[in-house]
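Note that this complex is displayed minus one protein chain, with the remaining chains in position.
Naming follows writing order (A and B), and every chain is counted from residue 1.
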Amino acid sequence: MIRENQCYLNMNTIALITDFGLKDNFAGVIKGVCLKINPEASLIDISHGVLPQNILEASFLLLKSFSFFPGGTVFLVVVDPGVGSQRRALAVKTRNFYFVGPDNGVLWQSAAKDGIKKIISLTNKKYFLKEPSSTFHGRDIFAPCASYLSKGMDINKLGNSLNKIKSLCLPMASLENNRLSGEILYIDKFGNLVTNITKSQFLKFTKRRRFRLHIKSRVVNKIYSFYNQALSNNLFLCEGSFGFLEISLREKSAAALLRAKLKDKIIVKV
Amino acid sequence: MIRENQCYLNMNTIALITDFGLKDNFAGVIKGVCLKINPEASLIDISHGVLPQNILEASFLLLKSFSFFPGGTVFLVVVDPGVGSQRRALAVKTRNFYFVGPDNGVLWQSAAKDGIKKIISLTNKKYFLKEPSSTFHGRDIFAPCASYLSKGMDINKLGNSLNKIKSLCLPMASLENNRLSGEILYIDKFGNLVTNITKSQFLKFTKRRRFRLHIKSRVVNKIYSFYNQALSNNLFLCEGSFGFLEISLREKSAAALLRAKLKDKIIVKV
Partner (left out) sequence: MIRENQCYLNMNTIALITDFGLKDNFAGVIKGVCLKINPEASLIDISHGVLPQNILEASFLLLKSFSFFPGGTVFLVVVDPGVGSQRRALAVKTRNFYFVGPDNGVLWQSAAKDGIKKIISLTNKKYFLKEPSSTFHGRDIFAPCASYLSKGMDINKLGNSLNKIKSLCLPMASLENNRLSGEILYIDKFGNLVTNITKSQFLKFTKRRRFRLHIKSRVVNKIYSFYNQALSNNLFLCEGSFGFLEISLREKSAAALLRAKLKDKIIVKV
């Protein structure tokens, strides 16, 4: 639990995840709205490069980021294909953080992991911008509500309490018929292919025997602790910073070599 | 009018619009210069993705952003094809804000909308970096002057007062021969085509009759309140967050489908 005294000191970080990109003024305007309400807020971009309307990718980035931030951080997540429709707008208080965004599943896995304390449906128009648009709730509803939370305002003022939010889980690797089956969860900008297999799952399955990982008619059979151990032009596995095994190519893009994309299947055999 | 007391509290946001992109160190160095003068400044990127030297696009983004920022914000706009030539460097005080940038029209529409109180030609070299370059006034002249303003320094110290600045207006839609004619003002990263027709202009013209909007030999004849109402693969109109009608395609890029670009003409008939 956040102690109240501590809150006021640390609560002024607002961290953003959107699919807005950086060419337009969308992210900047959201920050302006936040600063107008809380001039002390520290506004941090986690990513504005989520694939357009890809809720799963945003959910993954949030899950792999939130615990590194100061207690009391407000995560403002705007990946919102249903903007303007009846989908709910949410603020969630968890053990250590606040999460603000649409009720489309994007907040679920992170909020649940940290421990949900309170779910509020953002219905109190007093805390919206005047005359909210139908297409940019990030600016008109989510940003002002997030900023009031960053000032330490009681979350209950933002609307009605709810019992549950829409859930969305990242796909999990599975073990069946002596095969460990998974998929590509994320591709980073270096072209590393982030799988959904953890190193401990992998070691429990392979028991340090020789293995063959199949992806797109290629086989990977080496695992290293860090990139520099690998030979050039050979695909290898490495435990990446997301906590999952990644398929990598030293100083090159594994994604480009394999023409891999999100959700591509992988199978490990021993 | 900004009250002086309030100024000192809120005046430390500096918001940036440039065509520098994010690969180079230009925007970062400008922020370093600002922080060296005012360590309390909150530096916010509106966009560094303006098309190279496109004054009109920068003017549009500024106009559609400034009112969302806290009173006293200094807008630092560096889209400056005439850098080094005789074009003037400006600081403009308006009812609620400050605008700093070249005198090429980019500041005009926003400053005029907020209400111009004072125009200063930046001539006092005391507030420039030492030995300013001929190619990067953003760093050497505009950034330090903006940062002194963000600290609350009197704008009159920066140079001589002027009576007017170069004007530049966004093109307006026009009604003639029973046609409403406009053009594409802006294309956002989702591929929505922002027209220069407001919803009220449109409704006044169509009086809710059936309409046909012509663009590049295609016809759009639907208007919705938000994206999710539309069918896939059908172009439609929607009032976007910039306050203009936009031509959109649900979860896809209208710009890509139409191969549209800035200034493409549109005609609405009933």
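Keep this in mind: contacts are C-beta pairs under 8 Å (C-beta built on N, C-alpha and C of every residue); 3 or more make two chains touch, one makes a residue touch a chain.
What you see is a predicted model; the values in this text were computed from it and never measured.
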Sole residue of A:65, A:133 or A:147 that reaches the chain not shown, by the stated touch rule: A:65
Sole residue of B:84, B:115 or B:171 that reaches the chain not shown, by the stated touch rule: B:84
Contact footprint on chain B, counting only the chain that is left out: 20-29, 31-33, 35-36, 39, 43, 52-53, 81-85, 133-136, 139-140
Those residues of chain A which, in the complete complex, touch the missing chain: 9-10, 12-13, 15, 17, 22, 42, 44-49, 61, 64-65, 68-70, 73, 188-190, 225-229, 238-241, 251
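One rule holds for everything that comes next: only the chains that are shown with their structure count from here on.
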Interchain centroid distance [CA atoms averaged], chain A/chain B, Å: 31
